[in-house]
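The complex appears here without one of its protein chains, the remainder shown in place.
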Amino acid sequence: MALLDIKNLTLYIDTGSTTVKALEKVNLQLNEGEIRALVGESGSGKSLAVRCIIGAIPDYWSIKADRITYQGQDLLNMSYEQRRQIMRREIAVVFQEPTSSLDPSVTVGEQLEESIPPEFIDKGWFWQQNRQRKKIAISLIHRVGIKEHEQYLNAYPHEIPKDISQKLMIAMALASEPKILIADDSTRGMESTTKSQILRLLDKLNKTKNLAILFVSHDLLAITSVAHTMTVLYCGQTVESGKVKSLLRRPLHPYTKALLDSAPSFQLSLPTKSPLATLKGTIPTLQHLPAGCRLGPRCPNARKECVQTPVPRAIQEHTYSCHFPLHVPEGIAKRAPRVSKGLGAND
Amino acid sequence: MALRRSTFKSGLCVMMITAISTTLLGCAKPSLNNINAMTYCSESNPGSFNPQLDTSSTTADASAHQIYDRLLEFNPSNGLIEPGLASSWLVSADGLTYTFQLRSGVEFHNTSYFSPSRTFNADDVVFSIDRWRDKSHPYHHVNGGSYPYFDSLRLDERIKSVERINGYRVEITLYIPDSSFLANLATDFSVILSEEYAIELMTNGRPADLDRFPIGTGPYKFREFRQNQHIRFERHEDYFLPTTGPQQLVFDITNKGSLRMAKLITGECDAVAFPSQSDLAVIQEREELTLLQKPGLNIGFWAFNASKAPFDNPKVRRALALAIDKTSLLDAVYLGQATRAKSLVPSASWAYQSTAKELGYNPVRARELLDEADVPNDFTMNIWAMPVQRAYNPNAMKMAQLMKSYLADVGVNVNIVSYDWNIFRENLRLGMHDSVLIGWNADNGDPDNFYRPLLTCEAIPSGTNRAMWCNPEYDELIEQALLTDDFALRTAFYHQANKLLFEQMPLVPIAHAFQYQAIRADIENMEVNPFGGIRFDSVTRTKK
Amino acid sequence: MQRFNLYQEEYHPSPLINIWLEFRRSHIALAGFVLLVVFLVITLLAPLIAPFDPYLQNTNAILLPPAWEPNGTVAHLLGTDSLGRDIFSRLVYGCRTTFGSSLLIVAISVFIGVGLGALAGVLSGLRSSVVNHLLDSIMSIPTLLIAIVMVAILGTGLGNAMMAITLALIPQFVHQTRTFVRNELQKDYVLLDRLDGASSVRIFIHSILPGMVELIVVQATIALSIAIIDISALGFLNLAAQDPLIELGLSLSQGLEVAYVAPWLIILPGLCIFLMVLSVNVVGEGLRSALRTRLHH
Partner (left out) sequence: MKLFIRYLNLMVVTIFILLLFSFILPFLFPGDLLTNISGISPQSNEQRIALEQVYKLDQSIFHQFAFYIESLLDGNWGVSTSDQSNLLHELLLAFPATLELVAYALLIAVVIGIPVGFLSGLKNHNPLDFSVVTFSIVGYSFPVVWLALIFITIFCLQFQWLPISGRIDLLFDVPTETGFILIDIARSGISNKADAYLDALHHLILPTASVAIVTTALFIRFTRRSIMDVMEKDYIIAAKSRGFTQRQIFFKHGLKNALLPILPLLVLQISTLITNVMIIETIFSWPGIGRWLIQAIYQQDYPAIRIGMLVVSLCVMALTITIEFITRAMNPARERAESATV
């Protein structure tokens, strides 16, 4: 049973003059103890998807989805109170900008202790409770790999470096022992040393705590080293998803191929000084998305049929939504089973 | 966490309750009028608390009738002279010596700053008169040393001597007979001070306090004065006349006429000084207010500064007089509540001349006269409009604006000048004005009280002669009028004076206004005094 | 507003048009804007709009109520005052004095304020911080106090009152410009200009000022509403405009004299001031939210 299952999620954003489909028919599954990467260029709607999942949407956004379930409970039309409980205990989020996700007017220690759920503190006088909370906070900090906890605990957010605050955000997320951790591009803009530290930390948490992680990023190197499965997003549409190894070996969707080509470290056979393969054109703005397959005008082997939105099809847990997938002969492509709405085909 | 939610909600409803209770509080208006007290809204600060020092009726209101008594009094209904502190008086055959028999057992005020050891006697009378009469008197130069009313009448030169015959008898001898002398002793200005208090102050080195913390024999004692705010009086328990006036009297100083009217309506004031003309109709409508009125002994006029060119030329003054339309002024400013003034003296006085000549409204003739006097076409002059309201001129500013448009028709530009009342009168005395809209309230029934202080040469330094006009022929006429007691002979002299004034036209008489008094309905036996001023010693409040 | 165009590039409205489109969306802001334009027209064309000469006294039509009252006449639309002068033309001239002088005040204080602010922003170190703190403290002196001292020194008159209010408004602009300039100076595009050899003045005029215009306009609307209220308040205390000049605050205090017989003499001038300030505030608020949404996207 998938821990988190999202089917055909469509997000309408009302930008004053027009309403725009930022996300269109997004499918995403996250199983127990699995690290799934959500990949896409910046501006492809990754962060929007995260915000839809956790429900922090302003009132001028509206969501239509067949199913957003967490352990079978439908998140969409759940009461605010129930959803808040789930968000409190089961799902945790680490946002992109660590410094701006911490309240500037409160010390970091206080914010950390605040996120420890009351159930973890056994009853007693309030100073005993405070001491206990402090102990748990210190243990959390050590677990995420910060040694000198004293200095950081009563510092203010603007006084601590970026990577430390990112680790603190993770510590806060872990405070409530969640089952799912959504890391929204948490390694963006960091040097490689701190980036690998964070990735190793996530991997360790996944292995020891069997914590399912939805790792949102556009940094392919980080993904290949950590993630088990991967979903590729382009202009709000899931173009391809499946095991990382199968995608790397045989990308079916031209966009995934272009994405992988653009990272030189993947082409072993790349002759020196040769021009890197890049996709021509730019990402269309939300107001003027092309009809049908959104890659349409930029796709190297686009044809007439691409005008209709391709239906997502699957070959042994490797779903793609393209009329003319690569590496697949014409015949098989047509007959590949559809990932239709009701089927619930498992990847 | 539950705790926090409740504080937010309870905070809100506590605020609601306080808001509602304050509005409810608003309805229960506290009933004040059970305290035996009364509030009078006066129009500005008194210059000082001794009417000898300045002629403004504000000072007289705040001091003359409340704090002090006079040797003789006027009967407000018929204007005849009655005994005051002097129980009886004798005039010698040649009219030169006056002997006054004084009342005994009259107590001075016993206040926080002075407690008298003796009652009123002749020494106080001698002290009070000698103070303004005798230049060498120790108190003469205290607080400015100028006594405008007495200086304008030159009374100090007329009185030869003031002697104390015995404890309760005083004899005053004059150089030449003066039929208006008794009337002058009954005016608001000739008050009786306490000699004992003066001596005590002189020994303590604080002589100026005599006029700032007054002591007198009148119905009310002075308690406290806050500039621009209020004056507090307390009833003088052992006043020699029976008084039914309020225990506590407060003068609430309110400069704006409309604010005084508002306070009368809300009941914060029981009586109001000088209600504005436009509000008279409103007072008559409301049943909780009553309006008392009496033909006043006053005159509102437009005086030219005859000491300044070109206003020293009678032709210019006559032209300017012709240029304004008096009837429209009467309608617009007095709203028809005043009689048109032909000469100085109103119809209520026995010296009134109904046949006096008068200038009509003739702008063409006015322009010709101005050209003859070679006054340039765009000649600019200023009109000083007094800031306070008076019966004789309820809205000087409005009258000035009306005259400005009339004078503009004859090519004379006008700018209107106004200051605070005390500064206004000070600058007038120094003659800084071109022309001024002001007037005069008679202090006694004698016509001399109009002719001498307003237009004689001696009145110029004292500041009561606003026109700064000095004409020996006119002074001679007024002197002769004083020598006889026969009314018919005096009237003839005054008619000659009127003819002279008509030719010279130092000032344009405009109107004799009614004397008004607006009070709350529950105030009884308050009388309107034709000579202006207000008395509270006989005023009572009916219990509702 | 789908606009079909063959070419690939988008229709990107210029920031100004964008603000206008955003501003136009809220109807209240538009209504406020129309009211503001009406007052502007009144200020510019007062002599043409006023039916009578405001000083013309006609003594047989004293204290006429407005036309809609029982004995009001249509000739004098809003009635006449205690000297028979037409209220409507006096209000028109009053608006002209009040609104005109406030606009002048704001223009001067913007000009001086921005200049000083830029100067303070550019020269850093002790001097500018002293200047800034000093101006902050001057900003906290109540405007009426400055006006009283000004009137005491120079005497009453509209000119002196305007000077006092300008003096009170300048620190606001200086403070805001200084903060804006100091923030911009740390930005890279200023560094680039400096590397190109541009002088501070040129940087200020060409790169910083355009960015600041919207901020100044929003601040100017606030200053305008403060100026109008202060001018009319000082007029009411007759420290500002003196009698021959017609001003709304002054006519309010003159109307007080005959308040019981003619209440409309108080209500109408007050209403004029209120509508004037309301329209300025509504337009200011509309501009601010338009600016905010533009910066948001």
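When the chains are written out, they are named A, B and C in that same order, and each has its own residue count from 1.
Throughout what follows, a residue touches a chain if its C-beta (ideal position, glycine included) is under 8 Å from a C-beta of that chain, and two chains touch if they have at least 3 such contacts.
Worth saying up front: this structure is predicted, and the values here are computed from it rather than measured.
Partners of the chain left out, restricted to shown chains and counted across the full complex, are A, B, C. Within the whole complex, the absent chain has one touching residue among B:78, B:117 or B:227, and that is B:227. Only one residue from C:130, C:191 or C:205 touches the chain missing from this view: C:130. Per the touch definition above, the residue from A:97, A:203, A:219 or A:317 contacting the chain not shown is A:97. Those residues of subunit C that touch the chain absent from the view are 130, 133-134, 136-137, 139-145, 148-149, 151-153, 155, 176, 179, 182-183, 215, 218-219, 222, 225-226, 229-230, 232-233, 236-237, 239, 249, 252, 256, 259-260, 263, 266, 270-271, 273-274, 277-278, 280-282, 285, 288. One chain of the complex is left out; on subunit A, the residues touching it are 51, 54, 56, 58-59, 84-89, 92-93, 95, 97, 100-106, 114-115, 156-158, 169, 172, 176.
Listed for subunit B, the residues touching the missing chain in the whole complex are 1, 4-5, 8, 11-12, 15, 22, 25-30, 32, 35, 37, 39, 45, 226-230, 232, 248, 250, 252, 254, 259, 262-263, 265-268, 420, 422-423.
Here is the rule we use: only the chains that are shown with their structure count from here on.
Looking at the partners of subunit A and subunit C together, they share no chain. Between subunit A and subunit C, the centres computed from C-alpha atoms are 51 Å apart.
Subunit B and subunit C have CA centres that are 47 Å apart. Work out the mean CA point of subunit A and of subunit B, and you get 93 Å between them. Chain contacts: subunit B has no residue touching two or more partner chains. Every residue of subunit C that touches subunit B in the complex is listed here, in rising order: 55-57, 59, 62-63, 82-84, 243-244, 256-261.
The touching residues of subunit B, when paired with subunit C in their complex, are 256-259, 261-262, 265, 276, 278-279, 281-282, 328, 331-332, 395, 397-398, 401-402, 405, 415-416.
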